[in-house]
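One chain of protein is taken out of this complex; the other chains stay put.
Labels for the chains are A, B and C, by order of writing; each one numbers its residues from 1.
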Amino acid sequence: MSHNTFGHLFRVTTWGESHGPALGCVVDGCPPGLALTPEYIQAFLDKRRPGTSRFVTQRQEADEVKILSGVFEDDRTGGPVTTGTPISLMIENTDQRSKDYGEIRDRYRPGHADFSYDAKYGVRDYRGGGRSSARETAARVAAGAVARCALGNGITIRGAVVQIGPHAIDRDKWNWDMVDQNPFWCPDAEMAAKWEDFLDATRKAGSSTGAIVEVHASGVPAGWGAPIYGKLDGELAGAMMSINAVKGVEIGAGFASAALSGEENADEMRGGNDGIRFLSNHNGGVAGGISTGQDVVVRVAIKPTSSILTEVKSVTRDGEDVNVRTKGRHDPCVGIRAVPVAEAMMACVLADAKLRHRGQTGH
Amino acid sequence: MSHNTFGHLFRVTTWGESHGPALGCVVDGCPPGLALTPEYIQAFLDKRRPGTSRFVTQRQEADEVKILSGVFEDDRTGGPVTTGTPISLMIENTDQRSKDYGEIRDRYRPGHADFSYDAKYGVRDYRGGGRSSARETAARVAAGAVARCALGNGITIRGAVVQIGPHAIDRDKWNWDMVDQNPFWCPDAEMAAKWEDFLDATRKAGSSTGAIVEVHASGVPAGWGAPIYGKLDGELAGAMMSINAVKGVEIGAGFASAALSGEENADEMRGGNDGIRFLSNHNGGVAGGISTGQDVVVRVAIKPTSSILTEVKSVTRDGEDVNVRTKGRHDPCVGIRAVPVAEAMMACVLADAKLRHRGQTGH
Amino acid sequence: MSHNTFGHLFRVTTWGESHGPALGCVVDGCPPGLALTPEYIQAFLDKRRPGTSRFVTQRQEADEVKILSGVFEDDRTGGPVTTGTPISLMIENTDQRSKDYGEIRDRYRPGHADFSYDAKYGVRDYRGGGRSSARETAARVAAGAVARCALGNGITIRGAVVQIGPHAIDRDKWNWDMVDQNPFWCPDAEMAAKWEDFLDATRKAGSSTGAIVEVHASGVPAGWGAPIYGKLDGELAGAMMSINAVKGVEIGAGFASAALSGEENADEMRGGNDGIRFLSNHNGGVAGGISTGQDVVVRVAIKPTSSILTEVKSVTRDGEDVNVRTKGRHDPCVGIRAVPVAEAMMACVLADAKLRHRGQTGH
Partner (left out) sequence: MSHNTFGHLFRVTTWGESHGPALGCVVDGCPPGLALTPEYIQAFLDKRRPGTSRFVTQRQEADEVKILSGVFEDDRTGGPVTTGTPISLMIENTDQRSKDYGEIRDRYRPGHADFSYDAKYGVRDYRGGGRSSARETAARVAAGAVARCALGNGITIRGAVVQIGPHAIDRDKWNWDMVDQNPFWCPDAEMAAKWEDFLDATRKAGSSTGAIVEVHASGVPAGWGAPIYGKLDGELAGAMMSINAVKGVEIGAGFASAALSGEENADEMRGGNDGIRFLSNHNGGVAGGISTGQDVVVRVAIKPTSSILTEVKSVTRDGEDVNVRTKGRHDPCVGIRAVPVAEAMMACVLADAKLRHRGQTGH
């Protein structure tokens, strides 16, 4: 991870500002010979697209992806496959409404990166947050689709929202089939109903709320991850924390493990004809930085959207006191649209770990 | 972060196994002209050294560091200074007792990396966990001392334990002066007394417990950190998660921010003659991946030591059921000795961010 | 350098195939606040553009560059400046004539990368060489223009052709003012006339010829370059060798230094009021991998264009013998259009070295 590039062998470089002409990414290191079409990528982008329910931003973006390189007709099937060369993906920005942002040109919005970008660079594209906008995550989602190709069908990655504001799901009611049945990617149908009310109230108040997202990867074989400083959980933590508004990452039992005893936390093992199996998964599928073959389980904490209608105290670029209200069209809870993004980061980290594992061991 | 190297411009490569002849690191990219002595590094190693109280492992290791390269007499002062060339640090292993580990040669200890290393590499140095042992963190602490030199006196990094087992400190009683006054690096004197009883009981039961460690860095100027994939918080998350037994990382309000509203979470700002100041620090000193000038605040969750005297179910390398009790000398709560390690990782991440910031912007 | 990314702090990732919809690059790490317009970049692309004389390929490509990100209006001047975020540059392919290449779909052109790409990837975009085409160098030239901005006005980079086929220039007649006055970037006016005849004959015979290109950088301060494995000359050698058709790189006296004695080769030094100066430059401006303040001088050997009209022996993808003639529109001497490319690589290496030097030393 360095500047705007993520990964070691499966490398993703993203570019683009919220209100520039386009944004995109270059995916480098994807193995050759994998079927890849714009339609495949588009399906993931559509999950993240704004405007799909009243609980996300009403900005209208088609977010249509174009493949500019790295894919060519296969000799055998005639269909498009990856060639091993860099895959350039581009999404044009179509609904930019820059005028909404004129008034924040010279004032910092608390919680946003306005002040820190200025402190670092001395110049910034203030329109919609410019490079610091969550719009950048569209490129991640596109790259994540390519990563899924590199991982193959044996690995399933899926995410869910497990808490919105103070309202956490009941884990005993977890049902993956529910996740697609509500606008929150919520696996607990009862809680989804509660969130609807909560978010309607939040939205009407011009306020916002935080959330917790959980991502599972199943089918990951034991052995992926490169200790000591390329550990699978270390890479996942870095990847998830790089998503906009994320303030915490945990693996398996995570922070709860602090309160456990060694006996409670032990993931005991048994053998048998079907190979080794674990009797629990407090480790979240990673031990010593290497996958164990269990599900890889990650949770990320997402802070409330910083753009709210309530006036908050701030300063101008010249350091003068000013109060700021953020107009424009914002997600009351960015955690919802973070689900496909967190899935994409999981996919990218795993694809990279898979390729590196081959390079490290020949397996 | 890749394999066994950490950092971009300030780069640390560690090597060594728990029971090999020595362990160490190469610190590459440290700026020239900084005073550096073995004694300076040793002071940090002594904080992490085993055997300092009854609450940590009784293994006896002097952990004496040698500087093998990268330091030379200064023209002006005659004292040793860094030369800009790689600094090689070595610590010899002196108390190894390999015989303790013979019986775990062919059986996996639950919670440890025994199984996953075998799955990855097919061969492992089983003595004391080999490369996966927390003994590797001695090299991190040594590197962290060099990182502090690179940061200079204006930046203070200090850590504390804020929870052991289910017992969390009272944050209103936080007193940094207390941290050195008890064997737990606990900032709350009353809680330290409670932990003493709790850990004595844990130790006598042959059990173990988890913990939460918190690290603060003050004096960090606004502007450090390289979005999008070299964000300061992303790098910190990856660095902290790479520490043995860490299962969660959070910045600022962290997971608690999920339950907050945008109004509650906003770090409002005011101007004035002394420059811009923030009225709260939910962001933990980082916005958009860039430091804000506030204290950088990170918390890490550490799982209970996996080595316990209670028998747990496991398997042999051949997949046969077996029960395992881990004898040997173990920390009942590895969270305590994790404090200087987490401080060291904070120092390394910040030193790297400082150097990169110069390279990115010329500041 | 890794896959399709070049550089450490000033990083260039290129993408695109010869006959795809577009090609381009992402320049990451360029410092903020530098004036940058499409017109500035275009001027360098125009130097490399095909179709400018009868001595280069007649392929017609406007090679018009678009800036898709990383540049925004400056507060003070209103003009576009870099913002420190990734600069995405795109050039659409407009004259592709894929039909010319149909017949080489299943047969390997000797000297080209057809066979080796197939051996590596098992699939390739055969049209015009796909990713292995020298068309990729347009992206390098665009990136090089950005690198020149990062270097600033104090550093001048300029290249020349010093040998075409067996005909080398007379170095005593070197005149930089001549370089723009002939279609060969030749600094020796008499030799330029000779080359005209030689290349006309080569072209009419459907043959091709090799060349040697020399690039000078003046104004580079002493101290850039990072020993041991980031030496300035090491980085230059890697960068130049990565250019299509380059088979050799030398610095300063280069291969000729093998025949010299230590006395002849010594770059003696003298002091004085204007600082230290060297009495010769056999070292080519680099000692111990670090710049000395003298001109950095690099020469690269370029093999003859592999695409010739003469039939040569080859094989099909199925390993059957076949004879190949390469039709299409080719440069009789790719060395000519290599000049702006080699200049661009020099610029990129130096920009990276400049930024790294700051990060390493704070200077």
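Quick notes
Definition applied: a residue touches a chain if its C-beta (ideal position, glycine included) is under 8 Å from a C-beta of that chain, and two chains touch if they have at least 3 such contacts.
What you see is a predicted model; the values in this text were computed from it and never measured.
Looking at C:Met240, C:Val296 or C:Ile336, the residue that reaches the missing chain in the full complex is C:Met240.
When the missing chain is restored to the complex, the residue among B:Pro50, B:Gly130 or B:Gly238 that touches it is B:Gly130. Residue-wise, the contact with the chain that is not shown comes from C:Ala226, picked out of C:Ala160, C:Ala226, C:Val296 or C:Ala344. From the options C:Ala113, C:Ala150 or C:Leu355, the residue with contact to the unseen chain in the full assembly is C:Ala113. Although one chain is not displayed, its contacts with subunit B can still be listed: residues 2-5, 11, 13-17, 20-24, 26, 28-29, 32-33, 66, 68-70, 72, 74-75, 81, 83-88, 90, 120-125, 130-131.
If you put the missing chain back, the residues of subunit A touching it would be 8-9, 29, 31-32, 84-85, 227, 355-356, 358-362.
Subunit C meets the missing chain through residues 1-6, 8, 14, 108, 110-113, 115-117, 119-122, 131-132, 136, 163-166, 202, 207-212, 221-231, 233-242, 244, 247-272, 275-276, 279, 282-284, 286-293, 301-308, 310, 312-316, 319-321, 335, 357, 360-361.
Here is the rule we go by: only the chains that are shown with their structure count from here on.
In a homomeric contact, the two copies may use the same or different surfaces; for subunit A and subunit B, over half of the interface residue numbers are shared, pointing to the same surface. When the CA atoms of subunit A are superposed on subunit C, the rotation angle comes to 180 degrees, reported as a multiple of 5.
Averaging Cα coordinates per chain places subunit B and subunit C 45 Å apart.
Subunit A and subunit C, compared by their mean Cα positions, are separated by 38 Å.
Looking at subunit A, residues 2-5, 14, 120-122, 131 sit in touch with two or more other chains.
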